[in-house]
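Heads up, one of the protein chains got dropped from this complex, but the rest are sitting where they should.
Up next is chain A:
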């Protein structure tokens, strides 16, 4: 009898041990040098569960991936969408509300969203090697008129790519086609994701790459290389606020909620600056070196509703200008 009870207890305990939380994210998050491995170790120590990150290309393609898989998706949490995608993601109806007792974010903007939880942020910017550029452009017009080669990402698959689309849209609106046509001859290639573009840039395939104002911190802190900088555009820099959300059809709703809460914790937030190379979205220590970064005077960001509304038109302009 005792033995049977023990057996049953063991059986009952087994699924609990095998509890797995599947988080879809973008590729660079799961890379060895990315935040993934540290986040995984920290959360697994806290939850006693198995956290699995699945890299699905870059962030913007994640919404399509979820729609492809439908309600049967393995994903419990999606990490790495941004404000430009929130509306499209919300409209899929695949997401569940976030826990209501989360800390209040410390973002440069006011934040209110019951589903999407911000975890880090930064400004988009063009990164360059200081020794390689004599004159650094201070606006899109100057960049477009120059013969500086740049790498950008596809706005349909990549959140920085979409960010650039929205950045130019926010500045130029319906005149964006002119800027994009002028930029077309600067663009070496359009990559599907941020990793590809940044990798090509580091290999010397172009003089500038679309990334973040915080990217030079990686080279400064991790590589002790102060030779990377970002071009400050006087007209302002578009912001990215990265978010995560739980899926409504998750078979691990409690773990998913726990993970979202964990994302906002001071413990995790203090890891992000030196793994994600972004600013923390909640009160947390920022390492020395971040103070040397460019801090844009004008911050731009369209609301999720406006971004969703503008996206298709802006994308059509982009496609037309770049396919000429």
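Following the convention adopted for this analysis, contacts are C-beta pairs under 8 Å (C-beta built on N, C-alpha and C of every residue); 3 or more make two chains touch, one makes a residue touch a chain; residues count from 1.
Everything below uses one rule, namely that contacts and distances are computed from a predicted model.
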item: Per UniProt, the name of the complex member that is left out, chosen from "Thiamine transport system permease protein", "RNA polymerase sigma-70 factor (ECF subfamily)", "Sodium:proton antiporter" or "Cytochrome c biogenesis protein CcsA"; value: "Thiamine transport system permease protein"
item: Among A:67, A:267 or A:292, the residue in touch with the chain that has been omitted; value: A:67
item: From A:187, A:221 or A:306, residue that would touch the chain that is not displayed; value: A:187
item: Where the unshown chain meets chain A, residue by residue; value: 27-28, 31, 54-57, 60-61, 63-65, 67-70, 72, 149, 154, 156-157, 184, 187-193, 195-196, 198-200, 202-205, 316, 318-320, 322-324
